[in-house]
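One chain of protein is taken out of this complex; the other chains stay put.
So, subunit A:
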Amino acid sequence: MVATAIEVHGLEKSYRDLHVLRGVDFDVARGSIFALLGSNGAGKTTVIRILSTLLKTDAGTATVNGFDVATHAPDVRESISLTGQFAAVDEILTGRENLVLVARLRHLKDTGRIADELLERFALTDAGGRRVSNYSGGMRRRLDIAMSLIGSPPVIFLDEPTTGLDPEARIEVWRAIRELAAGGTTVLLTTQYLDEAEHLADRIAILHEGRIIVNGTLAELKKLLPPAKVEYVEKQPTLEDVFFAIVGGGK
């Protein structure tokens, strides 16, 4: 077991004239949550696609779980699971069938039991026998993440896991991600929501114009700005506080 789950050095990638990545470096410690922040088109998805062996780099190296993505792609695939930007679930199958399908493709035994346990854990037991085309966006995302957990891969990539979700679904996803990290899984997530990185991540890196321009803990990042000025402001509830007070959800 190596202490770093993901090591990325000098990653470069161009699409014709467009230099998406211009030398990306970062490491992710085992069992931590690492957030890759950046605006749309900053190259976050490109990094994820390279790390999950879907795309080849032009230059630089990357290892996942100790395996080089270029030379040991099958070992990398054995070590990871990818939850892409759009819930990649089979609409025509039921939720349970989706889970059984992934469990079979991971060559596990007792696939029915695995599926039932995950349905329960993600509050989908009642919906398990229904076709996914009838699911809400939040249920789809939960199923998507449940599919990623099958076989307990040591490293999980989540590409914008909460984009397009309502606040309740977002908090459910956050809870699932925290549980994963607590169980020792390394999570690399991309997001364009700053508060998501703030709530979840042990370390945050900002990808801008093809390079990592900042990489550190939230406290370290906050030190980059001049010290906070102390002001007394009446605390107004945020719309999120109001929303949860009314609908009865919570963090």
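As a working rule, a residue touches a chain if its C-beta (ideal position, glycine included) is under 8 Å from a C-beta of that chain, and two chains touch if they have at least 3 such contacts; residues count from 1.
Please note the rule applied: contacts and distances are computed from a predicted model.
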* To do: Select, from "Rhodanese domain-containing protein", "Holin-like protein", "Transport permease protein" or "Sulfonate ABC transporter ATP-binding lipoprotein", the UniProt-recorded name of the complex's unshown chain.
  => "Transport permease protein"
* Structure fact -> Out of A:Arg77, A:Arg121, A:Arg178 or A:His208, only one touches the absent chain, namely A:Arg77
* Residue among A:Val47, A:Ala62 or A:Val89 touching the omitted chain -> A:Val89
* Absent-chain interface as seen on subunit A, which is shown -> 52-56, 74, 77-78, 80-82, 84-93, 97, 101-102, 104-107, 131, 147
